[in-house]
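Not every chain is included here, but those present sit where they belong.
The first chain written gets the first letter, and so on, giving A and B; residue counts start at 1 in each chain.
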Amino acid sequence: MANIQAPGIEEIAGSVPFQKDAIIQKEYGRFLEDFVDGDLYVHPRAFTISHSFAQEYATTFHEAAPLFLSAPYAKAHGFNDMLVSPLLVFNIALSLGVQNNSEKAMANLGYYDVTFLKPVYPGDTLRSRTKVLSKKARGGDKPGIVHVRTICTNQNGQPVLQYERKIMVPPRGDRPASSSNIASTPDATFPEQSKPVIELPELPTLNRDVIEHTGRNTYFEDFAAGQIYVHRNMRTISDEHMPWTYRVGNTHPLHYDRLYSKAQSGPMSGEPIVYGGLVFGWLAGLASRDTAENMLWDLGYTEGYHTQPAFAGDTVGSISRILKTEDGPIPGTGIVHIQLIGVKNMLTMEAVQKFGEDLFIKENNKKDLGKEKIPEKIFEIERKLLIKKRP
Amino acid sequence: MANIQAPGIEEIAGSVPFQKDAIIQKEYGRFLEDFVDGDLYVHPRAFTISHSFAQEYATTFHEAAPLFLSAPYAKAHGFNDMLVSPLLVFNIALSLGVQNNSEKAMANLGYYDVTFLKPVYPGDTLRSRTKVLSKKARGGDKPGIVHVRTICTNQNGQPVLQYERKIMVPPRGDRPASSSNIASTPDATFPEQSKPVIELPELPTLNRDVIEHTGRNTYFEDFAAGQIYVHRNMRTISDEHMPWTYRVGNTHPLHYDRLYSKAQSGPMSGEPIVYGGLVFGWLAGLASRDTAENMLWDLGYTEGYHTQPAFAGDTVGSISRILKTEDGPIPGTGIVHIQLIGVKNMLTMEAVQKFGEDLFIKENNKKDLGKEKIPEKIFEIERKLLIKKRP
């Protein structure tokens, strides 16, 4: 350690002339022209995740699985410690990339092939890096679509999450190029896997105390293809979403800067929009008590679309439709394939009764089918959960 | 550890037929018919409490006692670490039981014989279990009263809190029975104590630095029966109460789901009601600077009633009336018996001056005494604090 004399802070502003020509406004994010197929970006910052942060995420977003709440319970299942909720890992991975990938984006188009590869524990430090898979420009001032793959790594450089995302990005046009981002570094580490492998503990024998931590009818055997779980309790989102945006690392002003939001035109104009990853988190959490409390692992997500935005004051709820069940890769487990639907400001049961089958049809397919989109529907995704069989 | 091939998530929702007859809406909580005298429920989930969560509770709820803020201070008093605030322990114990005990309840009627048995430290994991002491049905569609005892245990199975609660529960009537709850398990562990014993460290000699952590006139000798402490600072409750409901484990939608609240009739209708345990927390915290900063232990509570609900936007405050003082069970300590009263949207001093003696009469006794209830009064309870004598 060095002991240095504090330089002190004498007041000098009055003696430094104002230079009108030295005004700088830094830009983050990329316009369409700034993405190149194959580009590889290592995103700035890293988050060391604490037990408290992980648990606060789990409770604020209504997670019911004790794996994300209790260290002894998680250890009884062969894990080293309480698990950090996969949706918090996903939110951090995506958010750390926003400054580069989507701070200029007009919309998040979809999530694909989200795969959680390794347990994340309190004390782990997460980083994020992204590769451009492809860019589709449509010419003129039309926005294009950028398709990226993002990998989240821990402090040992091991990948813990890999996923893809499509983003709608406007062309730069006359605007100045951004020089604030970290440049593409083609030689950087990017541990992507074409056939991802998941590292999981074997399931130990569970004693009575551990079994008493969860309900008796949320085991693998309780799920059957076709079942539609209408999750009763919903959640009113408050202004809390603004600090949570930055707490998971998302720098996009659309979610916390009312002046920015008011200056937008179209459906994004008005109050700050709730960052979609948080909406996803609440919807998954609201579904968890009925479907996920006996989960062992989140096997991932695909075809995830935010079909309407949510704002502070909205009340959101979710519905889970069981699409398929099959034996799991570890003895004592099964895989449940689920379609998760989110609605807002309408009771979940009312939505199912009013819209029936249409609620479960992808909004993007509605037009071709001659059907109307559902304004109360805010989210759709498919997911797979690894769930314990009844002990 | 096992390395398994990620199963991938192919999109299949479009190929799975919509089955209208497979709609399931799970129910939690119990109707009156679902409670049986002597039933014993082990509540799902468990919370590993972190230092940060405990301290955030203490600061958000305005606790002044350094025992809940500083590890070195708590250690200087013979504890192993910073103490988790008793009111956080109480809130978690009660909340973990809500899914079974009161998610169908119409009202929380009262808290009784709340006794904290053992220090809870950061890193401890809390669970909760409940026994039905008695059920009073009044027939027809009238709600009945269920009287329960709840025990909170740590990761070693040791009880850290025992208390009783009365809940107003509606009969099931034509509604379907809930099958979502963990069934009564009469042979489960239930370490209740008829004459509870509290485990406490002896009070060591305190050095000057430790003594300088607290005010000079909040020692045992400063309290005398009859004193009425009108705590000046009040607290405006914001929407923060919604996430806090789930952060302490409370699953009742009345506290965070505006659609649920709007669908209610009577005084519960409208905006989400602040979960009573949080109101209790703020009132105890607002009183703490004048009464509890030199506390060594919270000796418990009884006859606790939420006489009016609180909502986001309400400003709450508290008044403490000293009922009795006596020597404590550990050298250097005394017991102060206090009546804690909560009011809202009226200055605490104004409430004392306007209502005088009536503020301190139990609301349930008002009718028999020919007195009006006080709409601004939201809470009443009796408590005992173990407070240090002046060193």
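Keep this in mind: a contact is a pair of C-beta atoms (placed from the backbone, for glycine too) under 8 Å apart; a residue touches a chain by one contact, two chains touch by 3 or more.
Small disclaimer: the values here were computed from a predicted structure and weren't measured.
What's in place is 2 chains of the same protein, and the file's complete complex has 3 copies in all.
Following the convention adopted for this analysis, only the chains that are shown with their structure count from here on.
Distance between chain centres (mean CA atoms), chain A to chain B: 33 Å. Of all residues in chain A, only 50-53, 55-56, 59-60, 62, 64, 66, 69-73, 82, 113-115, 117, 195-202, 212-217, 224-236, 238-240, 289-290, 293, 299-303, 315, 317, 321, 323-324, 329-330, 335, 337, 339, 345-347, 349, 352, 356-357, 360-362, 365, 382-384 touch chain B in the complex they form.
By the touch rule above, chain B contacts chain A in their complex via residues 1-14, 16-20, 22-28, 42, 44-48, 50-53, 56, 99, 125, 127, 155, 179-183, 185, 188, 239-240, 242-243, 246-249, 251, 253, 256-260, 263, 272.
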